[in-house]
Every structure is written in C-alpha cells, then in structure tokens.
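Missing here is one protein chain; the remaining ones are kept as they sit in the complex.
All chains are identified by letter, namely A and B, in their written order; residue positions are counted from 1 within each chain.
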Amino acid sequence: MRPYIREKKSFTFDEVPENTCFEAGYLTTVNSGWRSIRPAVNSEKCVGCEQCYLYCPDGVIAINDGKAVIDYDFCKGCGICAKICRIGAIEMEAERK
Amino acid sequence: MKKFLSGNEAFAEGIRLARPQVISAYPITPQTIVVERLSEMVEDGSLNAEYVHVESEHSALSCAIGASAAGARAFTATSSQGLLYMAECLYYAAGGRFPIVMMNADRSTALPWNIYGDQRDSLSQLDSGWIQAYAENAQEALDLALMSYRIAENKEVSTPFMANLDGFVLTHTYETVDIPDREQADRFLPPYETDNRIDFENPKNMAFSAGPDTNYIFKYKEHEGILAAKKAIIDTEKEFAEIFGRKYTGLTENYRTDDAEYIIVTLGSIAGLCRETADKLRENDIKAGVVRIRYMRPFPNEEISDVLRNARAYAVLEKDISFGNEGTVFTNVNSALKKTGLNVKGYNYIGGLGGRNISAADIEKIYTDIAKGTESVNFIGIGGEDNGK
Partner (left out) sequence: MANKVAESISREEFFYGHKACAGCGGSLAVRAALKVLGPNAVSVLPAGCMSAVGFNFPQLCFSNNSIISTFAGTASMLTGVEAGLRARGYKDFTAVGFAGDGGTADIGIQALSGAIDRNDNIIYICYDNEAYMNTGIQKSGLTPFGAKTTTTPAGKNIHGNIRPKKNMFEIAAAHDIPYAATASVGYIYDFIQKVQKASQIQGTKYIHVIAPCPTGWGVAPDETVEIAKEVVDCGLWYLAEYENGGFKLNHKPKEFTSVESYLKKQGRFRHLTDEDIQVITASRDKKWEFISKNFVI
C-alpha cells in the first residue's frame, strides 16, 4: 500500500473541505516528467539484495519475485539506485520521450 | 453553589466544568491565577486533563493545536505580550478550524512596559479569525468559559474562541459567583466530537498548503464559519438560560437604549460605570443609554446599527488605539452604520490605556460633550493636570 493516483483531481467550491484535513496519501500528479535519464534493471543480474529499495529517496523500487521493479510514474531518475547497486544490475539510460 | 471568586478563578471554575483534555499554558501577569487554579484542579483530581508546562506562549498554542488535531478538547490562557508572541499560532488555529478556547487577560502592550489593563492586545488580533468575547464580570466570565466550547465546537462554526477579561479590573476583582453543578454542566456541554482530526482508521493529512485556486475557498469558508457563530451564540445562550437560569443577550447588551438620545458603545468591565452614569443623567432628563459589545468577532453589525438608529449621537469608549488612525472599535461601529446608510453623529473616546482610571465624571462628560458636539477622536484626560489620579 502506498499513496496512489486518484481519479478526482480538481475540486469545486462545495467539494473543497471546510477545514485543512483531507484523506492521507491522495495523489493527483505523477513525477515521471522530471526524468532525463531512467534506471533500467537487468533482471538477469539482479539478485534482489534490496540495496536500491532501501536507498531510493522516492520509494519507487519494489522487489517482485526477487527482482527490482521500478514505478516509472514516480521515479525522478536521480540515479542513486544505479550507483548503489554493487553488481551493476541497474543502468541509467536516456529517457525515451 | 455560590463562591466568592476573582474573575480568573471564576473562569477556571468554568473551564473545570468544560472538561478540557489538554491544557497548555505559560504564565503571564495578570493571567497567572487561572493557570494556577487549573493546575491545582489537575493535581487534586477534580479535572482530568493533561497539563503541559510549555516553555513559551508560542508553544502553548502550538501544543493546543496539536491536541485539537488529535481530537481533544484543548485550553490555553495568556495576556498581552504572550498573545502577541503566539500571534502566528492564532491564525494557524483559526485556519485549521480548531475550536480551541483561550482566556486572554486584557493587558497593555509594551513599550513602555505596563502590566495593567487595556484592550490593545486582543483588539490588535481581530483579523486572526478567532471569535472574540469580552466579559464584564466574574459570573459572565465563568459562564463564557462553559459556553465557549459549545459555540466554538458547533459543526457550522469550528472556530477558536478567545474570551477576554479586563486585566486586574476583572481578573483580580472578587465577586460572588454562582458555580453550576457538574451534572448540569455535562448535560449542557457534551464531549468534543469532530472529523477534523487524526484518524487511524482513515488517516488524514492536515494543516496542508493550498494554492491560489483553492486557498481563497478555504479562507471564504473560514469566514462563513465565524459568521455562523452569530446563530450559535444565540442558540447556546438560550439553552444555557434553560438549564442554568441566567440569560445573556447575544453579541451586544443594551441598557436603556429604547428611547436613548445619547449612547455610549463600549466593551468589557467599564460598561458598569457607564450604566450607573446613564441612570444618573436620566434623573436630569438626559436620555442616556449604553451598548456593551459582548462579541467583537463576529461583529454585531446589525445589532449596532439597529440600536443606534434613533440616537442623536453616540460615543465609542474604548481602551484601544490604532496608531495613526483612531480606536478600532470606533472604526468597526462606524462601518456598521455606514453599511445601513445611517448618518448618526459618532465620536470616539480613547481612555484607560495602561490601566489609567476612567472615572464617572469622565463618562458623564462624554454624554454631555456628544450632546453639544465635539472632536471626532477624543483622549480622556490627556494633558490634564491630575494625570488620571
């Protein structure tokens, strides 16, 4: 479970809350547009050690079936994962526009 | 039960009956007695609350906001410099719609330093979004303490409440006060329930930012909330009268105004002397009346214009000045009349700053001066040889 993108993105007068209290983890925009480079996981090499998962500032890496999987909606392409990976299983590639 | 209590003590009794769950306060003269009494009540077990010894007024209100965000009923108290020191948090509490109650012992603001009563502290914060009530005596102070939570926590209102007591004149003066009984108080004021809180079943993000598209809407709704307090005050007082037998009169309290030609509009404890003076003048066929403003926010625009409608002249007597202009209460009262197109002649009397005495003779002179016509803004006794002694 993590905050996720909601359908409803804009709020009319009546829908704006009466107070500054609203549902936690309510996302309306992604961060994918920030990237100029993107991490690519080489599943052959990845051993699922979870270093990249632990060090990702955006929490966009999950380990699925023992391999790192990236949520490209929210990855900003900082490159920490590629640098932290001791076995070179993640490489930064030019962002495909 | 009747007891001989000071204004501060009476207010503390009212707060005990209101059962706040978190109290955070920092001592400042002349507020100290109220927090001393409350800490004694926590010690002796007659009040089941967390008493937090904060290290400043800013933290006092910040802590109260945190407690309110947790869904708890919160109380704080301050005065003067302390109110100014927590000013940032005043706006924060109002914007977050946290129905915190605060007692403010109205006191002069430095410089020069002075511990005595005037109303420049609270009146400087009229725009902070808090309901502002001004008590006249210890009984009203106690009753306000109990009513304040009902009004602030009303779902339509959800606005913090500042109860103002004139420093020393009210906070330290002893009167016989009737203390409501516990069962009746509990019947009058149920526990605080709100959705504006931390919720482990449905987690919340609170006190967030809002950009230009919605910020304005939040602010508009904040305004609607404090305006809704007008009805909540009337309804609460009605129910209060039914249970406790004491009647209050909403945002203003009028005295002999029905046929009055000359009316003093004022707030706080000086109103008593104004009423006595009006009685005396009426013996000399001067039709004098008094309007005591009980609530400065929400402001009693309609009540003020209705009561002044048929007067020949009115004077606004206040312990305040907005430097470079005039007394703030005067500005507000004039605005109320202007909005209804009334053109009653009005005068401003500024006095009592730094606790300087306002005498019966001063008040009598206000009535006689406005009957003749005088300066628009007048300073009671300034330049006089006796310096207010």
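Operating definition for what follows: a residue touches a chain if its C-beta (ideal position, glycine included) is under 8 Å from a C-beta of that chain, and two chains touch if they have at least 3 such contacts.
Here the structure is a predicted model, which is why all the values come from computation and not from measurement.
Screening B:10, B:72 or B:251 for touch with the missing chain picks out B:72.
By the touch criterion stated above, the residues of subunit A touching the omitted chain are 1-3, 5-6, 8-11, 20, 22-31, 34, 47-51, 53-59, 62-63, 66, 74, 76-80, 82-84, 92. Take subunit B: the residues that touch the chain left off the picture are 21-22, 24, 49-50, 52-56, 58-60, 62-72, 74, 88-89, 92, 198-200, 203-211, 214.
The criterion applied here is as follows: only the chains that are shown with their structure count from here on.
Averaging Cα coordinates per chain places subunit A and subunit B 51 Å apart. Residues 95-97, 158, 195-197, 202-208, 210, 213-214, 217-218, 221, 225 of subunit B are the ones touching subunit A in the complex. In the complex of the two chains, the subunit A residues touching subunit B come out as 10-11, 13, 16-26.
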